[in-house]
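Removed from the display is one protein chain of the complex; every other protein chain stays in position.
By letter and in written order, the chains are A and B; residue numbering begins at 1 in each of them.
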Amino acid sequence: MSTPTPLTRRSALAVAAGAVSGSLLWPGSGRAQAQKPAELKVGITTFLSGPASVFGVPAKQTAEMLFDEINQAGGIGGVPVRALFVDEAPGTDHLVGEFRRLVQNEGVQVMFASISSGSCLACTPLSDELRKTTILWDCGTQRIFEEGRHPFAFRTQGYATPEVLAPLLYLLKTKPDFRTLAVINQDYAWGRDSWEIWKTAMDALKPGVRVVAELFPRLGAPDFSTEITRLLAARPDVIFSTFWGGDLVTLVRQAAERRLFERSTFVLPVAEASMQILGRTMPAGHIIGTRGDHWNNHPRPKDPARLARFVENYRRRFNEYPIYPCHHMYQAISAMQAAYAKAIAAKGGGWPNDQELAAAFRGLEFPTPTSTITLREDGQGLEDQIVGVSTFTERFPFAVPKDMIVFPAAMVSTPVGQKSVDWLKTLKPDLLAQVPAPIAG
Amino acid sequence: MAGWLEQNTLLLGLALLDGLAYAALVFMVAVGLNLVFGVLRIINIAHGSLFAIGAYTAASLGLFFAARGLPPWAGYVALVLAAALVGGILGPVIEAGLLRRIYGHEQVLQLLVTFALFMILEDAQKLIWGVQPVSSDAPLRLLGTVDVPFGEDVVPFTAYQLFVLPGVALATLAGLAWFLRRTLTGRVIVAVTTDREAATAMGIDARRVFLLTFTFGAGLAALGGALASPTTTLVPGIGAATIVLSFAVVATAGLGQIEGAAISALLIGIGRSAAVYLAPEFEVVVPYLIMVAVLLVRPQGLFGVVETRRV
Partner (left out) sequence: MRRGTEATLALLAAAGLLAAAWAAPWLKFVLTIALAKGIAVLGILLLLRAGQVSFGHALFLASGAYAVAFLAPAAPEALLLLPAAALLAGLLGLVVGLFVVRYRDIFFGMLNLAISMVLYSLLEKLYELTRGTDGIRVEPPRVAGFALTLETYVWAMLVLALVLAVGFGAFVRAYLGSPMGQALAGIKTRETRLEFMGVSARRVLLAAYVLSAVMGGVAGAIVGMTTRHVTPLLAYWTSSGELVFIAILGGAGGALGPFLGAAAYELVRVYAAASFADAWQAILGTVLLLVILFAPGGLWGVISGLLGRRAGRAA
């Protein structure tokens, strides 16, 4: 179903006959785009190969599906949209080159950057340099907006701090008596950062928990049986793990087979994307999250018809349920639609230039199937978090959460201008009193 | 203090069990690679892809059998069938269609041909099986778990991990040793490994030996993948990770050495497991450190034979 994105003939000429006089070959660097273009090109970087393609390909499918729907409905401001995809897997040099090519040669109007935090950290400076609106559509690192200002970059979903803090608050609210804890995270930035966030917040909210094992196996390791043996022997009350993708599937299967789930309570903030593959293998009664509020069984979605339509269309076309990267892609596209509508209205029907488009994103409110997301003044989106306990229902052939708590985004996000770790240290146990009650069911 | 020591001795005992299972898997992949190198003198980078394809095929067959309502032991049939299919089809195709054309070429070209093949197979595998994790664990569930005592506690291990993996590895080792020493074809392979010129001068049909060996090696890689498939989850990229590890095993063993591959797989498997307990920071580096250390002392590997230098 992939849409090939052939290079324009112009660039083919530029490459083939670089030595020939160039003035004809180059259209001018896309600054004079105040007129309505024939086509709205969107560059999307995502994983199309390697282990993280388990997220990247469903997100790409979502973009293709939604762009088709938008075009059938007349495009954005009457302009048809087209996606150009870039694979993140070959590494930063390739990614940065492609980002430049898409902006400078293809005349892309909006960039969607990256699943990997490393890719996002490489792309945001480019958005500053090329002055091109860049939506950080999935990466979670808190470093982006806490370590610098990026006037053209916006994140249309939550990020590491709320995604880890919400499951911790859920644990403290529902199982406050645990005394020992172990962590098993993938050995890379997300694994390390999420542990730092968890540990800092836990020490502030419930001091004195003993950490009996800190395990950081290699990303993509085929086997965690040694780590599981250690966890079985250490018998912690709680095991925290931000594993995702194939690694999470392997960990859950190996741990379930060896009855580790009977000894310890797991907290799995990124569980949702692996539930379909795990099916009945996922044990019930453990805390699961979805990097946001977009569960298939959301207890009270803002627009139930919209959520049902999206899930059904996706299932019909790709024969599987959408997972959280699909929802993040949906959010990014929804934000883009809302921002264009806002910018075109502000210009009295004219087509916005790069500055005007970016201005429309600041403070933008846009609808998602489950709620409304607001972009703060620093570019960070405020997305609610829903955490619950794994259970099985008639409706789905895989685990979904019950006893869900909806955490308002503002409650679990670091305030603008502060660094996450510093802010987490200031948390007080009375924060727990503000946590809403679980929604029974 | 005594309690601490006792606790750690017990833990290391557990690590040994994990290390054995891991070593068994590593051995299965490395031994095929080593066999192929011994005869063809080519380090096959695409060996990791054959491992991955074997694993995916086994999982697909296993899921297919389960969907047909066959009993769980059919999962084991799927493992063997997958190895035979991948080895029997891809092996001859690659050897006769590609490698045969480059035997006379420089070593770097031979290496790169298999690198190119690796790149092609990685994408082919993605086109066939997609990117979502695939798993089929019927063989593992069939046997259940065994409780290993740990002080006053018990630690459950899967029987598959404790018995099947080391068992198959041992059987493979014994079978290979018997095949190479006791059968005519096996002896021909050994003859070609030791001295190719002399062997061909004596009228051995090198083409046939090469074809046979490569098919066999490919089958072993696929069997390794098939055996790994019930314990792990298959995602794009597992081939790339596997192959570097088997390089380390092969170089540590000495090129072309079957028993050496077993010993060095044990060293590396147990070393890695022990590292998870003692120095988790170094877990990933351990195989390479062992390899470098061994080669410092024995430049031709643990069991390698010093080759005469050309004058």
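Simple rule for what comes next: a contact is a pair of C-beta atoms (placed from the backbone, for glycine too) under 8 Å apart; a residue touches a chain by one contact, two chains touch by 3 or more.
Values in this document were obtained by computation on a predicted structure and should not be read as measured data.
> For the full complex, which residue in A:71, A:105 or A:374 touches the chain that was left out?
Touching the chain that is not displayed is residue A:105.
> From the listed residues B:10, B:148 or B:240, report the one that touches the chain absent from this view.
Candidates B:10, B:148 or B:240; residue touching the omitted chain: B:240.
> Among A:36, A:94, A:280 or A:300, single out the residue that touches the unshown chain.
A:94
> Which parts of chain B are in contact with the chain that was left out?
Touch set of chain B with respect to the missing chain: 37, 43, 45, 98, 101-102, 105-109, 111-113, 115-120, 122-124, 126-127, 240, 244, 247-248, 250-251, 255, 281, 284-285, 288-289, 291-292, 295-296, 299-300, 309-311.
> To test your reading of the contact rule: which positions on chain A touch the chain that is missing from view?
The missing chain touches chain A at positions 2, 4-7, 11, 14-15, 18-23, 25-26, 29, 48-49, 84-87, 90-94, 96-98, 100-101, 103-105, 116-118, 121-122, 125, 129, 141, 143, 187-189, 192, 218-219.
Everything that follows uses one rule, which is that only the chains that are shown with their structure count from here on.
> Under the definition above, what is the set of chain A residues touching chain B in their complex?
Going by the criterion above, the answer is residues 49-51, 53-54, 56-57, 187, 214-218, 220-223, 225-227, 229-230, 232-233, 235, 245-247, 249-250, 253-254, 257-259, 274, 277, 320.
> Mind listing the chain B positions that touch chain A in their complex?
Residues 10-11, 14-15, 17-19, 21-22, 25, 122-123, 126, 130-133, 135, 137, 140-141, 145, 150, 153, 155-158, 161, 228, 231-238, 241-242, 272-273, 276-277, 280, 283-284.
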